[in-house]
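Report on the structure given below.
Just one protein chain is left out here, and the rest sit where they should.
Chain naming follows the written order as A and B, and within any one chain the residues start at number 1.
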Amino acid sequence: MVADLTIDRPTVLERNSDYWVGRFESMASPCEVLMRVDDELLAKKLLHAATTEAWRIEQKYSRYREDNIVFQINSAGGEAVQVDPETAQILDFAFQCHELSGGLFDISSGILGRAWRFNSTSTRPSNDLIESLLPLIGLGKAEWLSSSLMLTLPAQMQIDLGGIGKEYAVDRTLSLLSKLSQAPVLVNFGGDIVCSNNPDSDSPWRIGIEDPESPNDAQQLLELSSGALATSGNTQRYLIANGRRYGHVLNPSTGWPIEAAPLSITVAEENCTRAGMLATFAMLQGENAEHFLDQQGVKYWVVR
Amino acid sequence: MQLKQPNGKITNLLAAAACSLLNQTSTAQEVPGWYLDSAVLGYSEKDRVDAVEPVISATRIFEDGRKLNLTFVADSLTGASPNGATISDSPQTFTRPSGRGTYVTDAGDLPLDDTFKDSRTALSVQYEFPLNRLTRLSTGLAYSDEYDYTSIGFNATLARDFNLKNTTVSLGIAYAIDSIEPEGGLPVPLASTSLPWDQQRQGSDDDKTVLDFLVGVTQIINRQTLMQLNYSYSQSDGYLTDPFKILSLTDGITGETSGYVYDSRPDTREKHSVYWKTKYSRNNGDIVDVSYRYLWDDWDIASHTIDARYRLNLSEKFYVEPHVRYYNQEAAGFFAHSLVSGQALPVNASADYRLGAFNGITIGSKFGYRLNDRSEINFRVETYEQQGDTVGNPIGIQNNYELFPDLEATIIQVGYSYRF
Partner (left out) sequence: MKKAIPVFFMCLILGACSQLGIQPWERGILAQEDMQLVSDPIEARLDDHIYFSKEASSGGSSFGGGGCGCN
């Protein structure tokens, strides 16, 4: 029996200078919701809505559970699986991003995690192991019938929606909170951030971008009064073998880390889903990340 | 065909993809859970009808977008209602519609039938479910029961979203079968009330069917504005006459009443209406809600309805919503305040004030207060007035009286909503 992730998890609500902050944990990240409201009841209500949605998405799309749609798909053994409309939208998006990235963004590449474990004790995997996994990667091998909501993966292939889920949860949560109140709110799930549009407000949200060298200090302070920020890359996740540093961003067609990928990329965009995907795409460009981002005409911060 | 590496500008394509991913929130309220809404309406006319109407409604919204609603309404009515006869210079005696007993209206007074006492219970079920990501079907059953009246209805509406859910097109159909069985039987249309009882009655019950079609478009204009445009067609067939209404037969020169005949209406009615509504959220959070309806039918009735509300959000918890409604109606072709005695009777005739020409004005306000994050109470108080126009030329003494029975009513409603 796996624990129900949607109930009985701790939340904290605190009063700050001119806003309330609600904190909780979801998707293995610290999450917070900032709400510029006076009323504690309203803040409670908003926080409740945020946790409900974040935990719902976590439970539904976590690949560590055996009671959700991701598990159904991954254990279908080559059979077609009918998905619900929400999952269908996410799959549509994943397939479109796969096209847009020329195959570099691939939700079936998570299986490479069996070879690459990025922590201090890891070693470089063997070529044989990587070669053995490559046949199981590639969304082009999957059949997705968007109209009838049927997904067929070849047996043993698996998908992982982690690369979309958190940003999606951030945008969904903001949209839910906006239904409940027009007060300015900011949603931050582990550094993926979106805030409600409040162009009239003369007090924008202040956000620090973390410096990987000294994660406890805010490196750069920026003001956000609308839109979203998302970060790809994690400075803790790399391994060094034979004097070479391997980043955690893997190329699904080779099974090897993308060369010369930045440590982290943060992109500002209209919503978190777009920001997150652009940051991921840029990461997959390796040494061309900045060039790619310049082409897109978005605001970004790259740490190398 | 392998696509090139994303070295071009892909932001627009990515934006489109993300746009369709995040486009799951339709405009409908869709936070899953149980919703309980209840209200009691008090409706009180000056010197006439009083009604109390409690409603309780439970809605379950499922996570996958399905929606189930159960609504129960009770309704109890007491008091007097104009019977259709005109005011006279002498006292008038009427037989009660049941045939049992009589009542007397004094000279100079509006004849009111004070036997109105009825209670109604109605139950309806509505179930909405997605057919696919863009299409929803809503179907419902309604049942209503009174002492002398029963109605069973069915409805279905198909709604489809277009243009990234900025446009919704709805197609609906509704069908109802109503049956009436008044105490004392059904009167013979246009029969004199002075005929022997068995000669002025024909049968004990009858029924009518009502078929409605609705085509609607809802369009999101911008972040703050929503618009709706509907066309409806309604066809009623069967017994459309009011068995409780009569018309006075008056002298063609003096206007004095000499007798009464029963109401008579065509057995079909075709009704059309065009309805337009706009909701606009101002920058300060206040909401403007305006609608207009033009309705016309083959009884020559035409009406304009303008309804305006302004929701003033005074705080996070408290709102005030002033409301004004203006209604103007042209009389049915067969409407007459009275008929001239001795002249040939028309095929159809009714003195029912609701088929006459009048303006209706509603003015009032609603007040809402959120008790906590789950419940809200609200209170509404309004006045409703009807001011009639005289149809045709008054005869003799009719010039001394107001032929349309003007109406003044107060509407009070207390509501409570709770979300589980």
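In the analysis below, a contact is a pair of C-beta atoms (placed from the backbone, for glycine too) under 8 Å apart; a residue touches a chain by one contact, two chains touch by 3 or more.
Since this is a predicted model, take the numbers as computed values, not measurements.
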Selected residue (touches chain absent from view) among B:96, B:317, B:354 or B:374: B:354
Touch with the omitted chain, as defined above, among B:113, B:128 or B:178: B:178
Option from B:155, B:200 or B:348 whose C-beta touches the chain left out: B:155
Among B:61, B:110, B:261 or B:301, the residue in touch with the chain that has been omitted: B:301
Contact partner of the left-out chain, one of B:85, B:214 or B:395: B:214
Touch residues of chain A, complete complex, unshown partner: 95-96, 99, 140, 171, 174-175, 178-180, 182, 196-197, 270-271
Chain not shown, touching residues in chain B: 1, 3, 12-13, 15-17, 19-20, 22-25, 27-29, 37-39, 41, 43, 53, 55, 57, 71, 73, 75, 77, 118, 120, 122, 142, 144, 146, 148-149, 151, 153, 155, 163-167, 172, 174, 176, 178, 180, 210, 212, 214, 218-224, 226, 228, 230, 232, 234, 242, 271, 273-275, 277, 279, 281, 287, 289, 291, 293, 295, 297, 299, 301, 303, 305, 311, 319, 327, 329, 332, 354-355, 360, 366, 378, 380, 384, 386, 407, 411, 413, 415
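One rule holds for everything that comes next: only the chains that are shown with their structure count from here on.
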Length of the line joining the C-alpha centres of chain A and chain B, rounded to whole Å: 51
Footprint of chain A on chain B - complex, ascending: 2-11, 13-15, 17-18, 20-25, 29, 31, 64-65, 130, 132-133, 283, 285, 316-317, 372-373
Chain A to chain B touching residues, read off their complex: 37-39, 41-42, 44-45, 48-49, 84-86, 88-90, 92-93, 96-97, 99-104, 168, 171-172, 175-176, 179, 181-183, 200, 270-271, 273-274, 277-278, 281, 285, 288, 292, 295-298
